[in-house]
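Report on the following structure.
The complex is shown incomplete by one protein chain, all other protein chains being positioned as in the whole.
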Amino acid sequence: MTDVTSQPPRPVDPPAAPARRSLLIEDPRTRRRNAAERRFRAYGVVAIALAMGALVFLLFTIFRDGTSAFFQTYARIPVAIEAQVVDPAGNRDPAEMQKVLTMGYGKLLDNSLAAYVEANGIEIEGLDDRDLSSFFSAQARADLRNAVLANPELVGTVIETPVMTSSRIDGMFKGRVSRESAAIDAKTSVAQYDLAMAMEDRGDLQTRFNWDFVTSTDSSDNRPEAAGLGVAILGSFYMMLIVLVLSLPIGVAASIYLEEFAPKNRLTDLIEVNISNLAAVPSIVFGILGLAVFINFAGLPRSAPIVGGLVLTLMTLPTIIISTRAALKAVPPSIRDAALGVGASRMQTMFHHVLPLAMPGILTGTIIGLAQALGETAPLLLIGMVAFVTTYPSAPPEGFLDPASALPVQVFNWTQRADPAFFERASGAIIVLLVFLLAMNLLAITLRRKFERRW
Amino acid sequence: MSPFWITIAILALAALGYLLGRSRSIRLAGGDTRALHSRPTYHGWHVALFTALPALVLLALTRLLQAPDWLAPAALALGVAGLAFALSRTAPQFRARNVVEQVVRGILIVCSLIAIATTVAIVLSLVFESLRFFQMYPWQDFFFGTEWTPSFGGGSELGMLPLLWGTLYISLIALLVAVPVGLYAAIYMSEYATPRVRSVVKPAIEVLAGIPTIVYGLFALVTVGPLLRDWIAQPLGLGSSGSSVMTAGLVMGMMLIPFVSSLSDDIINAVPQSLRDGSLAMGSTHSETIRQVVLPAALPGIVGAVLLAASRAIGETMIVVLGAGAMARISPNPFEAMTTITVKIVGQLTGDNDFASPETLVAFALGLTLFVMTLGLNVLALYIVRKYREQYE
Amino acid sequence: ARDQIQVAGSSTVLPYATIVAEAFAENMDFTAPVVEGGGTGAGLKQFCAGLGENTIDVANASRPIKEAELAECRANGVNNIMEVQFGYDGIVFASSINGPDFPLTPQDVYKALAAEVVVDGKLVANPAATWADVNPALPAQEITVYVPGTKHGTREVFEEKVMAAGCETSGALEAMTALSDADKAEEACVTLRTDGRSVDIDGDYTETLARIDSNPNGLGVFGLSFYENNTDKLKVATIDGVAPSVETVASGEYPVSRPLFFYVKKDHFGAIPGLKEFAEFFVADAIAGPGGPLSEYGLVPDPELARVQQAVAAETVVAAN
Amino acid sequence: MDDVRMVERVVDTDARDIKFQCKDVQVFYGEKHAIKDVSVDLLDKTVTAFIGPSGCGKSTFLRCLNRMNDTIGIARVQGRMLLDGEDIYDRRVDPVQLRARVGMVFQKPNPFPKSIYDNVAYGPRIHGLARNRAELDEIVEKALRGAALWNEVKDRLGETGTGLSGGQQQRLCIARAVATAPEVLLMDEPCSALDPIATAQVEELIDELRATFSVVIVTHSMQQAARVSQKTAFFHLGNLVEYGDTDDIFTRPRDPRTESYISGRIG
Partner (left out) sequence: MDDVRMVERVVDTDARDIKFQCKDVQVFYGEKHAIKDVSVDLLDKTVTAFIGPSGCGKSTFLRCLNRMNDTIGIARVQGRMLLDGEDIYDRRVDPVQLRARVGMVFQKPNPFPKSIYDNVAYGPRIHGLARNRAELDEIVEKALRGAALWNEVKDRLGETGTGLSGGQQQRLCIARAVATAPEVLLMDEPCSALDPIATAQVEELIDELRATFSVVIVTHSMQQAARVSQKTAFFHLGNLVEYGDTDDIFTRPRDPRTESYISGRIG
C-alpha cells in the first residue's frame, strides 16, 4: 500500500496533538480501509462458499445418480428345475451336467416365468418369448447353475428363490425406464413393463438393499445388474496400503534430508526443482515407468496391486515432499535454536520438535496425495490394472500379487459401457470411493487437528 | 519360506535386537544410564538397524535379481550375524547415537535419491522411444508445426504447438480459478474462521481433491459446457461449441482448489502470531496484516502449493477430454474446443494405431518435451521464491 | 506360475471379451481370465513384447495386425501367433431420439464434413451449414457430427467407408484429382472440416451420447452394439436406405462395418492353463454364433464362423513371411 | 556508582486530562484470572510506568489498552476502559482505529521479515501519513533517529529487519511504533535489550513524545521508572496495588507490598 491519499496527512514534524476524534465515528480513510477489510473478508467467504457449493453440487449429483446402485429388484417365483434341461443324460452325473452351459439355464427361468404368468392369470397383450427370456438377469442363470451343480438333488424339484431381474426391469423401479421409453427401447418392451408392474402389484417383485453391489465382482456388459465392487475395493485397499506405508515415510524422510540436512548447493537445488517437476509429470508416464521398471525389469506380475501401489507411490511422493518441505520451512528457526542449544542433535531436533510442528502440513500433503492416488486411473492403464477381473485377490501378502482392479478403474470402465444401468453403478462406485477416501483420511484429519497450533 | 515371511522374521529379529541392545547397554552401565554415552534406546536402535538393514537389502536384491531361492534364508542368517555384531559392539562409551544417526541419515539420503531415480527412470523410459520417433518424423515439424492431424494411413502432421497452446491456456484458466479461490479460502480458514468452522470446512474442501476426475469431466460435459455455450458463448457470438477451454479450465480449477487452499492454510497458520500482533498493533486492519505481513512470510509455501496445482493442471486428462474436447487448435477464443499435451499422450498411447508408428511414438516425444518444459517452469519458480522469500525470525 | 489368462487390446472388442471371459469362468474349471482394454496398438505392443508370464496371452484387435507389428513380435521371439477373426462391428450414425430422421448416403456425409469441397471447379472451404444445404431431402438442421478421434480404429473405417466412398460417388475425387494429383485428392477426401461442425471425440461412445444429450442437433458415430443398448435415446440413420442391424451388416447390405480379431500366443498353450480352451470357447457357436450372448449384445457374427472354429482347433498360426 | 540521572520534573497532574479511564478491569486466560479488578486513570501528556514482579499482569493490562488481547483466543476482558471518554470495548468501536491511536511496542521484538525501511514505513503507509516518497523517507529517518538506530542502519536500510541484533530489533520496533504517530504509546519493556547509551536515547525520545502524547511504559528498572515517568502503577499478582505520582511511590509507598518491592530493588 503505497497509495498516497487525498486526505491531508497528519503533521509529523512536530507531532502536534491531533484533533480529538471519536472512536465511534470512522474517519473517511478508516472507512475506506474497513470497507477493503470487509471486501477482503467477503472474498474469503465467497471463496469458501464457491468451494463448498461446488462440493455440495458434485456430491448431490453423485448421490442422486448413485444411490440407486445400492438397490436391486428381485423376483420371487417358483422355479422348476427341469431334468431334461439341466441333465439331458439323465444320470445326475455332475461331469455330464456341467456340459450344460449357463445359457441353457435360461430356459428354466423362461418356462418358470411363463408358468407364473399363466398361474396368476396375468394377461398382457404382446407378451412374447423375448420379453420372458430377457426378464431375468443373465446372472440368475449362472446362480441357478451353480446351485444345481452344487446340489444335484435339486434336479426335478421346484424351488422358490429370489431371482435377479435384468437391468431394464430393475430400471423400471428406479425411474430409469418408463412405459414410454420401454416402447422404443430395443432391450425391453411395453409388455415387459406391464408384466413387471403386474408382478409388483402381486408383491412378487421386490427392490431391496443390495450388498452384492459392494461385495461381488465385476460382470460383463450383458449383466450390469450383477456388477459389484468387491475386487475393486480389495485392489484399492491393497494399493493404498502400499502407498501409505511407502510414500509417507519415504516422502517425509526425503523432505527432511533435503530441507534440513542436505548442503545447500547446485545439486540440491537440482533435486528440489526435480521433485516439483515430478509432480507435473502426467500420471500416465508413471504407468510407462512402472511397466518398464516393475514389470519388465523386476519381473512383478501384471495387474497386481503391488505394482499399482508402487507406481502410485512414486506418483504421490512429490505431493508429500512438496507439502512437507513447505511445512518444515514454516517452522520458526528459534525452535531449532532452542533444541540445539540444549545439546539436542539435529536428528533429535528434527524428530522431537520440528516434525511435530510440521505435522499438519505433512498430513495435508498425505491427505491430498492419497486422495489423488486413490482416484487415479491413467497410470494403472499400462500396468494392467484397468481390467476386467472377476476373481478376488487372496489375503495379503499373496494378494498383493494377484490380479485386481481398483475403484477408479471400475468407475472408468463402467462409464464407458453401453448399458445405461452401468452409469448408475459408476455413480454408486464413486460413493463407495468417497466413503473409502473419508475412512482413509479420518485418522489423518483428526491427527492434524491435534497437531495444529500457533506459536 | 516366502520372502514375506522372511521379512517378518527379520523384523521380529530386529525387534528382539532392540530389546537386547537396550538391556545390554543398561546392564553394562551397571544400571546407571548416566554412565552411557548414548541413551539405551539408541543402543537398542543400533542393534535393530544392524539386524534389519543388511538383511532386508540382501533380501530385496535376491528378489530383484531373481537369485536362487536358497539365498533368501541367507538374508535371515545375515540378520542374525548383524545382531551379534552390533551386540558385541555395545559398550558404555560406544557412540550409539552417532552411529544410529549416521544410518538414519543414510536412509534419508536414499529416500531422497528415490526421487532422483524416478526422474532418471522416467527420462530413460521416454528418451529411447522419443529418439525412434525423431528418426521417423522431423523434429522441426514436431516442435514448430502448427498442425496436429494424426491419421492411420501415415502422412500425419504432428506439430505440438496447438497442444502446447491448449495446455497453457487451460492450465492458466484453471489456475485463475483455483489460486484466488483457494488462497482466499485458505486465508479465511486460517485467519477469520472459528476453529469449529475450519475443522469442518477444510476436510470438506479436501474431498474435492478426492472426487475422481471423471466426475468432473462429466460435470463439465453435461452441466458447465452447455451452460457456458448457451449463456455466454452464443450470446456473445464466440462460437457454439459445447466443449471449450473455458469449460475445462473452470472445472479443473474447481478440482484444484484444495491443493491451493489446504496447503496454504497450513503454511499461513504456521506464521508466528507475533508477526500478526506486530502489524495489528500498528493499527492495520486484519486484511492489511494478511496481505502485507502474513502472505509474504508464507510465500514459499504458497508458491509450492500453486506449483502443485499447476502441475496437476498440466497432467490432467479426463476433465480436458470431456470438457475441452479433442481438437488440437491454436485460437485465442476461450470458448472453442482445444486439447492438451497430456490428453494426446494418453490418447496416442491407448489408441488403435500401430504401436511402432510415429502416431504412437509421438506420445513419448510429447512426454519428454512436457518434462523439459515443466522443468524450466520450476526453475523459474525456484528463482522467484529465492528472490522474494521472507524468512521470519 | 500364472494360472489366469491375460487379455488386452482394443476397447471395441473389450465388451465381447469380457462376456466370453465371464461365461468361460462360469462354465469351465479355469480361473477367470483378466481382460484389459487399452487400445489395439497398446494391446499388440504388450503382446509382442515377448513370451512368458509377464506378457499377455491374447491381444484383441479391431484391425488386422500390421506388418511392422508382426516384425516386432518376431524380433522378440513371439513367432507362433494365431489370428482369429470372430465377427464384425457395425458402425452407425445416430441422432437424438427427438430429432428428425436422417436417411444418409456416404455422399451426404462427405459433403457435410469434408474440409474443402469443389465448387465450380475450385477448391473452397466447405460452406455447408445445415444438412439441407448438402441434400435438400435432409432436414434443415445445423451440421454437428461427433466423430471418433484419430486414436480410434473406428475413425479409419469411417474415413474409408464413408468419407472416401462419398468423395468418389459424388465425383469430388475426380474433380480434385483434376486440380492436383491423385494422392493429394485422396487425402483431401478424408480431411474433416475444423470449424467445429465436425467434432473429434477422444473418449468413448458414452461421451458421444452425452454430447448428443447436451446438443440435440448433434449426430454421432457409434458402434452398432452401443446403439442397440440405447435405442431409447438414439435414432439411427440409414445409409443408402439400409438400416443397420446385425442381419444387414452380416449380409453386407449395410456398408459400414469392420472385422474384429483376437490374437493368441500358441507358445503359451500348456503354460497358461485353459488358453486354448478359451480361444475355442470364444468362437464356439453357443457364444459367438447367432443368438449367442455376443450377438445378443450386438456383435455381428462372422458368417464363416465354422471355418474359424476349425482354424482355432487346428492351431493355425499366421504365416511367417 | 552514580547511575541515577534523576531529573526533577515539575508535574502538574490536575492540569492534565484523563486519557484512559479504566474501571474494574478483569482479564481471564481461560480459567486463569490474570487481572483482578483494576481501576486506574491514565493521564494525557504523561509517562506512566507499570512496575511489578514478572508475571503479575503488566503486559496483559497493557495489551488491554489497545485490545491486542483480542488476538488471544482464550483471553477474556471485562470492565470498562474509556479512551477520551469512549469505551474501547464498545461494540461499535473499530479496534483498527483504536490501535492507530494507541500504538504498541512488544516485549519480544517482532520485526517483520521485510527490509528495515519497510518495517518503519509500514505504519505511515497504511495510515497514509506521507504524501510522497520524500516525506516517507523523512518520517522513516526521523523515527529511526528517535529510536537511536539511524547511525547503525542508515547504510543497510534495504537489509531484512530480522538480521539485526537483539537490541537493534528492539529499537527497530520502537521506531516502527513511533513512525505511526499514535496518541498513546504503550511500550512493553522497550529498553530491556538496550545498552545504557541507547537506553538514554530512547528515554529522551519518550520524554519528547510526552509533550504531545501519553506514554505507558512497562519496566523492571526502578531507576528507569523514576527517570522517565510521572505516574507509576505497581501491579502484584494481577492486582493494581498502588498508583500515584512516581515520586510518591518511590519515596513514600503506602502499601507494604510496594514498599517491599521497592526496597528489595536491585536492577
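Here the chain labels run A, B, C and D in written order, and each chain numbers its own residues starting at 1.
Keep in mind that, in the parts below, contacts are C-beta pairs under 8 Å (C-beta built on N, C-alpha and C of every residue); 3 or more make two chains touch, one makes a residue touch a chain.
Because the structure is predicted, anything quoted here is derived from the model rather than measured.
Novice: Which shown chains does the hidden chain touch?
Specialist: Among the chains that are shown, those touched by the missing chain are A, B, D.
Novice: Taking the full complex into account, find the residue in D:18, D:93 or D:193 that is in contact with the omitted chain.
Specialist: D:193
Novice: So which of A:176, A:353 or A:449 would be touching the chain we can't see?
Specialist: A:353
Novice: Of the residues in subunit B, which ones touch the absent chain?
Specialist: Here the touching residues of subunit B are 31-34, 36, 38-40, 98.
Novice: Contact with the hidden chain only, please: which subunit A residues?
Specialist: Residues 264, 333-346, 348, 352-353, 357, 453, 455 of subunit A touch the chain absent from view.
Novice: Residue by residue, what part of subunit D touches the chain that was omitted?
Specialist: Subunit D touches the chain not shown through residues 1, 3-5, 29, 51-55, 59-60, 107-109, 152, 163-168, 171, 188-189, 191-200, 220-224, 226, 261, 264-267.
Quick note on the criterion: only the chains that are shown with their structure count from here on.
Novice: Could you run down the chains that neighbour subunit B and subunit C together?
Specialist: Touching subunit B as well as subunit C, we find A.
Novice: Closest chain to the protein CA centroid?
Specialist: So the chain sitting closest to the middle is B.
Novice: Compare the CA centroid of subunit B with every other chain's and tell me the farthest one.
Specialist: D
Novice: Centroid from C-alpha atoms only, then distance subunit A to subunit B, rounded to Å. What do you get?
Specialist: Centres of subunit A and subunit B (C-alpha means) sit 20 Å apart.
Novice: In angstrom, rounded to a whole number, how far apart do the mean CA points of subunit C and subunit D lie?
Specialist: Here subunit C and subunit D have centroids separated by 83 Å.
Novice: CA centre of subunit B versus CA centre of subunit D: separation in Å?
Specialist: Computed value for the inter-centroid distance: 49 Å.
Novice: Counting only residues that touch at least 2 other chains, which ones in subunit D make the list?
Specialist: 96-98, 100-101, 126-127 - these are the residues of subunit D that touch more than one other chain.
Novice: Where in subunit C do residues touch two or more of the other chains?
Specialist: 11, 37-38, 42 - these are the residues of subunit C that touch more than one other chain.
Novice: Linking chains that touch, what shape results: line, ring, star, complete or other?
Specialist: Per interface graph, the chains form some other shape.
Novice: For this structure, give each pair of chains that are touching.
Specialist: The list of touching pairs comes to A-B, A-C, A-D, B-C, B-D.
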